[in-house]
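This is the structure I want to talk about, given as structure tokens.
All protein chains but one are shown at their positions in the complex.
When the chains are written out, they are named A, B and C in that same order, and each has its own residue count from 1.
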């Protein structure tokens, strides 16, 4: 139960993430946030479980569905929201937006927009960590859809090879949320047991219930410890569900039924964890309400901060194309 | 033994292929053939076994190691050699050279120079054959190295999917000759049982001795019959060996020992088949000598034809960039 | 003539050609069940079934390559590239296979393949999703590169593409999907390599294509108010490029401004400038001006993004420079668009 005790703080952060995402959807509808917006609602236990298993100096990479990663890794909600608002105070100075959150100081090496395109980066980063003589590990979150890319395949085979000599402390987390945009796993992958696909690279893998924080967390701790100790890659398929549309524009969702979504929502990861905590006497109505209120305030403050802060200065346009002069 | 009876004609063609390749190496050294030259010596049983299982209207794709495919499929040795000589009478009018043999009239859809790059073409071609309502099948030869490309992965996953509804009569032949240039399979693939990698795409596969024509042929007949009947992809890993260097420039071969090559040569596919044929009384010294002499004459005639025939006309430079006017 | 949107023009052409020719098939991401990311293929799965409207995994190498193979076997695949940004994943297939197989096979196969989808910047899609790749593709022999600016062109050029025998890079622009215009009925087709003089004028030639045509016309309208008559040329196809129409026009106007959305260095406008320099050198009375996007990855923040894109004011100022005079311009200076590598 000591275990569950510490889960309380992750519960708190998951509530914040959910509330934050609701607010981003609202801000998007109000035209405050532009571009594409991919929220994380429904998948919170996956990122929370894995990030809870990271050490302070470990690092991670993910796709465009990245708000939760930044928040759970500790980036200030105000800076995350300001990025979505395209403000200079944003996590990437307003240059990246929703799909390209970055907080290198906290070991978050970015959100990327090309499906599968970040996987080789994570591979190389993992190698660099070992090459530098550290025991840091690299986590790479990726979607079920990303497994069908050439970038995935080439990286995984190389990870398998580099792991043979202990030079690849890489943890791959497949967030199987059932869909790549509107394409279900069964329609996009010849094999639907995604964890089994890693055998083609001799990479150990397991499939876990991605809705249950405690389950994810245990798997994450095993995977991270393995990678750290052995320098070998390891993979986890976390079976989860995307409550919202693919992005903010995906409203009609002709590819799935309302019933299916309803059904999935019954296993809401936040309510599941809440249930565990209540059952263990670690949470009651008042505490839950306080946590919700705390999230509410944090999100509203993030919005105010974002509304009030200035856009990037015109000089920012040409800054950061290149570094110091070659 | 009826079986072995017909093997005699494939033995004859394998002898031709070997003799043809020797001549290409000589012509390369004499500066008659330019560019890259990748010979097939050692692997004859693979192409012969599979091509023997093809129907006249079936089709195939391969890599740059393509001379044998053309010859075994029935392209005139003179036209193949003329292509290597860069002559107008060549199989691709002197435009493609060694790496890009093409004989569409015989269902040979080409040799390609980008490793793995031809696999998606074969996938689409297989789909087209079924879409057109035929029961023709498409064969795709590829190297062990090509399995590590993104093009392989994306194509195989799609083949698995399309096969679910019988729309992918594709036979994949992995010619595992031990090396991708100087990189052994163990150094380039995290899993060395290459046939097993196809389980990630739910594609049935088997591994066979690629040095024994009869073994290859039986596997090929099964695979082709399966693909034709079911419209599903099927894969065969043929374990073989590259007797020569990767290409004509690969002389020193620091990545493998002379002993290893010697060892492999002891299971020369041509001599193995010759042994079977002799044991069955289908071949004696005189007949073997006649076959060698026939190959000798065919190759010398091909060389004469190539030496004597003219280069492409200057107009050919700008021809065939586009088809009829859009 | 009926009024159609650019989207409808494309969609109805797909339908007409699919009805007419069973070898025309569609493939791409989210074109079926999802109804198309931009609804270009809405209802087509229902209409033609899953064998002709193929939803693919996120596998650009696989499905672009497969479409090339289909084309080699006699089908006429039309690939939807969800946006051209993703085409870089399949760049090898397009450049090393689609463009070259006819040639290196000695002319043994046709490759009647269309790859179509939106090219260029949207609104705040940031660096990886706001690119315009015409200069890259137009460099490659064996490809046709087409960039319609109006609904009629979208229809006419798509028809030519589908009935052709070579790979076509069909660059649409999402900012134009809702725009409307008259579209001729029937088997209307626009040939490749024929630019359109959209507006005639004697003072300066403005060359544009795709979305920037509208910006050029907006500039031309303002310029007319200042007594400057700009001739506006819409390229329609970049490969083949209609060099003679451009050269002939500058031969009359003596001045030229070339407009493109994307990064200036080694961009498409450079080829047009070179063409004019080569063909109309003696006629030129002023340096040719280029109006282009800023030479930076596209930033997310809207204020920076607007700076990175050129507007009618930028074109007007460029025209003014070719005339060695000052004119008032409507839009604020987009200081970003003029910088070099």
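Basically, a contact is a pair of C-beta atoms (placed from the backbone, for glycine too) under 8 Å apart; a residue touches a chain by one contact, two chains touch by 3 or more.
Just so it is clear, the structure is predicted and the values come from calculations on it, not from any experiment.
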Among the chains in view, which touch the chain not shown? A, B, C
I'm checking contacts with the chain that's been left out. Which of B:19, B:65, B:95 or B:217 qualifies? B:95
Among the options C:18, C:136, C:157 or C:217, the absent chain makes contact with C:136
Chain C positions in touch with the non-displayed chain are 85, 88-89, 91-92, 95-96, 99-100, 103-104, 126-128, 135-136, 138-142, 238-241, 243, 262-263, 265-271, 273-274, 277-278, 281, 284, 286-290, 295-297, 299-300, 340-341
Where does chain B touch the missing chain, residue by residue? 34-36, 83, 86-88, 92, 94-97, 99-100, 112-117, 145-146, 148-151, 180-183, 187-189, 252, 254-255, 311-312, 314, 316-318, 321
In chain A, positions touching the absent partner: 59, 61, 90-96, 100, 102-104, 109-110, 112-114, 117-129, 131-132, 150-151, 154-155, 157-158, 161, 165, 167, 319-324, 326
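Operating definition for what follows: only the chains that are shown with their structure count from here on.
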Length of the line joining the C-alpha centres of chain A and chain B, rounded to whole Å: 46
In angstrom, rounded to a whole number, how far apart do the mean CA points of chain A and chain C lie? 36
Chain centres from averaged Cα atoms put chain B and chain C apart, in whole Å, by 41
Which residues belonging to chain C are in contact with no fewer than two other chains? 57, 59, 61-62
Among the residues of chain A, pick out those that touch two or more other chains and give their numbers. 148-151, 187-189
